[in-house]
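Up next is subunit A:
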Amino acid sequence: MKLSNKTKVLEQGEMTFAERIYLPAIVGGMGTTLKHFFSKKVTIRYPEQKRYLGPVFRGHHILKRDEQGAERCTACGLCAVACPAEAISMVADERKKGEEHLYREEKYAKVYEINMLRCIFCGLCEEACPKQAIYLQHDKMVPVFEDRSEVIFGKDKLVEDMNNRYLREGWK
Partner candidate 1 sequence: MEITSTLFTAKAIYVGVIFAITLGVAAYSTYFERIIAAFMQDRVGPDRAGPFGILQPLADAVKMFMKEDFIPSQSSKWLFIVAPCLSMLTALMTSAVVPFGDKLDLGGGLMLDLQGVDVNIGILWVFGIVSLGVYGILVGGWASNNKYSLLGAIRAASQNISYELAMGLSIIAILMLSGSLSTKTIVETQQNGHWNILYQPLGFVIFIVCAFAECNRTPFDLPECETELIGGYHTEYSSMKLGFYLFSEYINMFISGAVMATLYFGGYDYPGHDFIHDKFGNNVAALLGVGALIGKALIFVFIFMWVRWTLPRFRYDQLMSLGWTGLIPLSMFNVVLTGTSMLFTVNEGGSNWYTVAVSWAGIVVMLVVTYLYNESQYKKKKLAVG
Partner candidate 2 sequence: MNFWYFLTALTLLSALMVVLSKNPIHSVLYLVFTFFCISGHYVLLNAQFLMAVNIVVYAGAIMVLFLFVIMMMDLRKNMPDSKTTLTKLAGAILGGTLLVIMVAASRKMDLSGQVMPETFSSQTGLVESLGKILYRDYVLPFELVSILFFVAMVGAVMLGKREAGERNF
């Protein structure tokens, strides 16, 4: 049955004399490999050298603070709902008096955990967040973990460091 008109009948004729004594083809092939021997390597020495990941790369999650250093997250739970892998879980709490410099809204996440074994880095949490609190950093990967006890990242690993703020190119 003919499905399309793209079919090509491959005609392999009798091998020529030069092909049959192998040697010219072998020498040609060795020339090709020798060319590659001196050509630029396409791989890099990874942990020492790193490639530029691009502005839309989705890496390590971060919980943003605002300009005053207060956490933006209000523990609404939309990210957890949006998450297709169900990697996010949180416990909400009410802001006390005198904590205004720590939390921007009246409700905040006391516990905020992401299971990095479940996370698929799809970025839907980032899109779902109404407070611009969670982002996936474009320049930082999640570090390698060696034990199952290390895979759940709590607030200690997620909340932004004020001395080393995360900025995207468009924000500046």
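On the choice of candidates, all candidates are chains of the complex that A comes from, given by their letters.
Going forward, a contact is a pair of C-beta atoms (placed from the backbone, for glycine too) under 8 Å apart; a residue touches a chain by one contact, two chains touch by 3 or more; residues count from 1.
Just so it is clear, the model here is predicted, and its values are computed rather than measured.
By the touch criterion defined above, subunit A in this complex contacts candidate 1 out of 1 or 2.
The touching residues of subunit A, when paired with candidate 1 in their complex, are 14, 17, 20-21, 23, 26, 29-30, 32-34, 36-37, 39-45.
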